[in-house]
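The other protein chains are all here in position, but one chain of the complex has been omitted.
First chain written, first letter: the chains are A and B, and each begins at residue 1.
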Amino acid sequence: MAARQDASAADRPAFDLAAAVKDAGFAALVMLGLSVPILALRSDQNMSNQLVLAQRWDSVVLACVLVFFGRIAVAWLRRGKAAAPSKPFVLPPVLARTGPPAALAFVVAYPLLMLALNGPLGSIKWIDNFGIQILIYIMLGWGLNIVVGLAGLLDLGYVAFYAVGAYSYALIATQVIPATYPDLGLWAFWICLPISGILAGLWGIILGFPVLRLRGDYLAIVTLAFGEIIRLVLINWVEFSGGYAGISSIPRPSFFGIPFNASDIGFAAVFGLEFSPIYRTIFLFYVILILALLTAAISVRLRRLPVGRAWEALREDEIACRSLGINTTNTKLTAFAIGAMFGGFAGCFFAARQGFISPESFVFLESAQILAIVVLGGMGSLAGVVIAAILLVGGIEILRELDFLKQVFGPDFDATQYRMLIFGLAMVLMMLWKPRGLISTREPSIVHRERKAISGSLVKEGHG
Amino acid sequence: MTAPLLSLHHLSMRFGGLLAVNDVSFDVRRGEITALIGPNGAGKTTVFNCITGFYKPTEGMIALTHEDGTRFLLERLPDYRINEKARVARTFQNIRLFQGMTVLENLLVAQHNPLMAASGWTVLGVLGIGGYRRREQEAVDKAVAWLERIGLVDRADDPAGDLPYGDQRRLEIARAMCTDPVLLCLDEPAAGLNPRESLELNALLRSVRDRDGTSVLLIEHDMSVVMEISDHVVVLDYGIKIADGAPDEIRNDPKVIAAYLGVEDEEVAAVEAEVGA
Partner (left out) sequence: MEVFVQQLINGLTLGSIYGLIAIGYTMVFGIIGMVNFAHGDVFMVGGFIALLFFMVMTAWLGLAVLPALMIVLVLGMVFTGLWNWAIERVAYRPLRGSFRLAPLISAIGMSILLSNLVQVLQGPRNKPVPPMFTQVLPLFEQNGYTVGIGYKQIVIMVVTAVSLAIFWYVVQKTPLGRAQRACEQDQKMASLLGINVDATISLTFVMGAALAAVAGVMYIMYYGVVNFSDGFIPGVKAFTAAVLGGIGSLPGAVIGGLLIGLIETMWSAYFSIDYKDVAAFSILAITLVFLPTGLFGRPEVEKV
């Protein structure tokens, strides 16, 4: 129905109000149907734990009216535009050259900027909840980008490797090191970081091997299943992982052997500063920044190496790859293993930053969120991942901050309960708006004479 | 007398109840262009897929012998090994270029295995040590040399999917040649080409045979191409080899004519009686 209207709108740019009203009326009617039981009635337990129904017909009317006028507004905005295909988004060359260095300079200065603006205590939230949180997801996005964006292997269980990294660090740092070399306690993070990455990479190979011949959605579902199996085992194998309770008192990273505490050998005392928790937060910020940049640097390098080109070729056409003598099994496994390794690094950092981990942190939703960042960013695009991570993760975090909404909707209004609702909605809307992601052009990995970006419509998304 | 480059012995391929290739044997001789022809559904592409490892034949043996006498049984090699070790390259009926990658990148992907070794299986390459840069430059030079041969050097940085159809066909051949094959298998290389492009293709295939010393096995429907360039023709019909010989012999073979003209069922017997089959 919409297609027919779009076509007629192209012939005749004038806004057809009657049709729009009719369409909006229909949409409002559908909204009424959708909201009849589930919005109009609310079930609540009474004192004796029985369900009672409450009615909210005012909300139903409001929803229908909103849909009606929203639909008209959309029709008005789209008038005459339907036929023109949306142009792919290409960064202007100046911005493409100066953008990344400028962004990097901003990120490096960010903690100090926040410190100057908000003072030591006020800035923890900004550096930790926004800075570190977003950087973790950028790193995870870049890691998963190798698997999904470059090699075209759809992985819905990426969080499993994040969990392997986190639990590796947590278990080694709380059990193995104190039992064997307690003197190394302060160095635990730095020792475990590579170990976590390697273990996660090994798990990438173990889980990757059986699923390599699967394609597309099947691969996605199996990786989801593996992710859930790992989480369920972590929940149920209590002796190993602490079950639901998780693992607490995980050692925090030290400043290369100097702990961040109020003692005499602590960071503040050694550097003659007044003790404040902000130093550790700032230090963690730079650690994850360096880890993320390392991920980016290695990704960029890998793309220009034969293995990276083979990944992209695999995404384009697996059969052609095999006809050219490329061992597709090994190529896919390296993508899985390297992607998993970065997930493991990020997991190790996550455990060290939180000091506490439990299976709650490694649910399917996390995998979905990381995948959404990669797909929304535009598959294979490092800059796209950054923008998408800021939008999605930063957007969710900012919903915590919206206290002023209480003044609009009354004191009972709790913005945080809408976070995931808005997140889900955003995922759907962003796909409708840009199905190929924000940056859908592809940069060639090698240039003979002239660098040209490749339009996203030519780039394949992989078959498995 | 050395063994022929490729010999198929009693090759059969069955899909469920369908016998797509039925006891086919023929040789591809070194330094020749061999054409595999036959009506639609004769099993030509199936034979190709068996040679290049995409199908494992139900029965039969496919032996490839290098000039130094090394012998490979292709039906036992995994598909990618057939290109890597036995050095058989192929193109596809429906062109399979990496459309979202540039023309140059396509040709570099074809040199994956030597470059992979040069990059120290990625480890040295990531660290930026070892002679990878130089090896990559050589690979680019080789790719550019091929682009000059097929007249696409100006489009090296364009995505392969943007090329016109005829250029894509030539690029796919160049890509296959970048793997340094001893045998190049082409699946309908002239399909969809205009007469001028068809002539260019003939010249290219001859130069592949004469200059690069690569033998060619091609499936083709365009008889002008087949008769013009091939040294040897094998004809399949309904999965059975019905003729095998020089182009001139094939041209006048009544069985081949009957197969191609698609005579009515009743007339087959008449035609066969006529040719004494």
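The definition used in the following text is that contacts are C-beta pairs under 8 Å (C-beta built on N, C-alpha and C of every residue); 3 or more make two chains touch, one makes a residue touch a chain.
Since this is a predicted model, take the numbers as computed values, not measurements.
*Asks:* Taking the entire complex into account, which one of A:43, A:98 or A:263 touches the absent chain?
*Replies:* Considering the complete complex, A:43 is the one touching the chain left out.
*Asks:* Of A:21, A:34 or A:176, which residue touches the hidden chain?
*Replies:* Within the whole complex, the residue contacting the unshown chain is A:34.
*Asks:* Of the residues A:120, A:178 or A:216, which one touches the chain left out of the display?
*Replies:* Checking the options A:120, A:178 or A:216, the one contacting the hidden chain is A:216.
*Asks:* For the chain not shown, which residue from A:136, A:154 or A:346 touches it across the whole complex?
*Replies:* From the options A:136, A:154 or A:346, the contact with the absent chain belongs to A:154.
*Asks:* Considering the entire assembly, which residues of chain A contact the chain that has been omitted?
*Replies:* Spelled out for chain A, the touching residues are 30, 33-34, 36-39, 41-45, 49-53, 154, 210-211, 213-214, 216-218, 220-222, 224-226, 228-229, 232-233, 236, 319, 364-365, 368, 371-372, 375-376, 379, 417-418, 420-421, 423-428, 431-432, 435-436, 461.
In the analysis below, only the chains that are shown with their structure count from here on.
*Asks:* Where the centres are mean C-alpha positions, what is the separation of chain A from chain B, in Å?
*Replies:* Here the centre of chain B sits 45 Å away from the centre of chain A.
*Asks:* Mind pulling up the chain A residues that touch chain B in the complex?
*Replies:* 298, 301-302, 305-307, 309-310, 312-313, 316-317, 319-328, 334, 442, 444-452, 454-455, 458-460
*Asks:* Which of the residues in chain B end up touching chain A in this complex?
*Replies:* Residues 52-54, 79-84, 89-90, 92, 96-102, 104-105, 108-113, 115-116, 118-119, 122, 125-126, 128, 132, 136, 140, 144, 153, 156-159, 161-162, 175-176, 179 of chain B touch chain A in their complex.
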